[in-house]
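One structure, pasted below without further comment.
Complex shown without one protein chain; remaining protein chains in place.
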Amino acid sequence: MIRPGKMLKEVLETIFKKPATVNYPHDKSGMPDHFRGAIKFIPQNCIGCKLCVKDCPANAITINKVGDKQFECIIDMGKCIYCGQCVDSCMKKALEITKEFELAQLDREKLKVTFHAVPAPATPPKDDLKPKA
Amino acid sequence: MIAAFFNLLIFPGFLFLAIFGLAAEYIDRIIYARLQNRMGPPWFQPLADLIKLIAKEDVIPCEANPRMFKMMPILALTAAVTASFYIPLWGERALFSFNGDLVVVLYLLTIPTLTFFLGGWYSTSLFSKIGAMRAITQLFAYEVPLFICILAPALLANTWSLSEMAAFYAAHPFYWTFNLIGFGVALIAMLGKLEKVPFDIPEAETEIVAGTFTEYSGKLLGFFKLAIDVEAVVGASLLAAVFLPFGYGIGSYLGFVIYVAKVLFIICLLALSRTIFARLRIDQMMEFCWKYVAPLAFVQLVIDLALKGVLIR
Partner (left out) sequence: MHKVIIPIGPQHPALKEPESFRIQLSGERITGFSVKLGYNHRGIEKACEERTYLQDVYLTERICGICSHAHSTAFTQAVEEIAALAVPKRALYIRTLIGELERIHSHLLWLGVAGHEIGFDTLLMYTWRDREVVMDILATTTGNRVNYGINTIGGVRRDISLAQVKDILKAVDILEERTKYYIDISTKETTMIKRLSGVGVLSHKDAVRLGAVGPTGRASGVDRDVRRDDPYAAYGELDFNVITDDHCDVYGRAVVRLKELMESYRLIRQILKNMPEGPIAVKAPRKIPAGEAVSRYEAPRGEDVHYVKSNGTDKPERVKVRAPTLANVQTVAKMLEDGQLADLPIVIAAIDPCFSCTDRLISIKDTKSKKTNILMWDDLHSYSVKWYRDKGIDFTKLNRKLQGKMS
């Protein structure tokens, strides 16, 4: 039967329900495991084969040799399409996916994240993922 | 003299209506959001929107008639505020009243729609012109049922003054229940007057951008938005005074609370009906109003005429 106001019951029931949206910057709904967010570089594992550079669809990765068996990585988060192919391509697990997705910047230069090589194996890797504003 | 200015500008005049209008807009938006399972805006959102608009630059199209273009929002606001002076809000007496003020209020409430038409027409944009044409076409569909269904209770009360009507219904406490059909008709007409779904045809966003308001910006758009908010409150007050005439003469504080409750109840009903319908086409709207709403208004008129014969000796 055709009748107007078919949704009336549903909308009246909804008013007592918890809203489906969240107050975004204050509350955040988390990302699932295995979410493909920003890419992280682990310098200790890198052997400089540059397979990731070759396979990156967006040409977002640069790997520079800075010393004997020491490599630094520059990832342009503005170019990165977060496909995670570099992580698949890397044989030594030197690249890793993080859940980080709030990466907006006002300055394009700040989107370029440099992961410095570790001089001595004792110091922990410097995480430059969140650039200083 | 000072008291008159206080009444005009502050209470219950412009300032009170503006604040109440913005509050009503917030209530409308939050109810609409909650019915759609959303968070909705924070309480200051309508005020923030207004401040933002007022702070912005007014852009007037080269081909528009600047005088008419600027005058329309102010005229709309003035008309809506003026109408409130003749409506009994929380006492039996309105601020001003004379025999025949009912007709004046109805005409004052028509002026905002006319300014939408003229504003859209004089801004010369294609979208505005189509919106203006639709606004005036729609006016003919809902205005007649609205007039008839508001005149019907007046016939029963045997007066053309809103204040005297309020006094009549206060003296006969349960007579307002006879006018419930008219209340429904008036709510439908208010949807058309305030251009809300399903009758938001003149500003149908996906078809003609914003209709009349396409070329308006800055202060002028802010005034228009405020005028619509005030019109919503004044229209709801009119409906409350005519169709829900109870709660008078129990002290001004309690009376005020009941008045606010009545207006917000009507605002909630309007918000609910804009949640559960899709927008109609202009031809479907005309058909609906003349086929179903206008006859219902006439039924209300006949009921009141018959009752007048039976009840008033």
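Annotations for the structure displayed:
Labels for the chains are A and B, by order of writing; each one numbers its residues from 1.
Everything that follows uses one rule, which is that contacts are C-beta pairs under 8 Å (C-beta built on N, C-alpha and C of every residue); 3 or more make two chains touch, one makes a residue touch a chain.
Predicted model, so just to flag it, every value in this text is computed and none were measured.
Residue-wise, the contact with the chain that is not shown comes from B:Phe277, picked out of B:Phe14, B:Tyr142 or B:Phe277. Across B:Asp101, B:Asp200 or B:Glu231, the residue that sits in touch with the chain not pictured is B:Asp200.
One chain is missing from the display, and on chain A it is touched by residues 1-7, 10-11, 20, 31-36, 54-57, 81-85, 88, 97. Residue positions on chain B in contact with the hidden chain: 35-38, 126-127, 130, 197-198, 200-201, 204-209, 275-284, in rising order.
The rule we apply is simple: only the chains that are shown with their structure count from here on.
The geometric centre of chain A is 51 Å away from that of chain B, both derived from CA atoms. The residues of chain B lying in touch with chain A in their complex are 31, 33-40, 272, 275-277. Of all residues in chain A, those touching chain B in their complex are 4-8, 11-12, 14-15, 17, 19-23.
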